[in-house]
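One protein chain is absent from this view; the other protein chains keep their places.
Showing chain A:
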Amino acid sequence: MRGSGQHVRTLKLTNLEAGVEAQVKGLTGHPLFRNRLISLGITPHSQIVLVRRMPMGGPLEVEVRGTRLAIRRKDADQIWVSVGDSM
């Protein structure tokens, strides 16, 4: 298991550093929105990588389950992820 013995941080997807693999912890927000996230493969325990951020508060590009998705920052605020601080 990842993270055992390491320091684990939980943060919003919006604040994840680019290129770091994280694990989805939880989803909040409107049920319809969560339903949509689930069908796109963003479920608790899935691995997610933030690929890039669009400038000026634009959407984020993430990679999850082998596909790339774009998501607004406001919506990404509803997704909590955790990363192990491995050196």
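Following the convention adopted for this analysis, a contact is a pair of C-beta atoms (placed from the backbone, for glycine too) under 8 Å apart; a residue touches a chain by one contact, two chains touch by 3 or more; residues count from 1.
Rule of thumb we're sticking to: contacts and distances are computed from a predicted model.
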### Message
There's a gap in the complex where one chain should be. From "Xanthine dehydrogenase family protein subunit M", "ATP-binding cassette domain-containing protein", "Ferrous iron transport protein B" or "NADPH-dependent 2,4-dienoyl-CoA reductase, sulfur reductase", what does UniProt name that chain?
### Response
"Ferrous iron transport protein B"
### Task
Provide the residue numbers of chain A that touch the chain removed from this figure.
31-41, 43-46, 52-59, 61, 64-72, 75
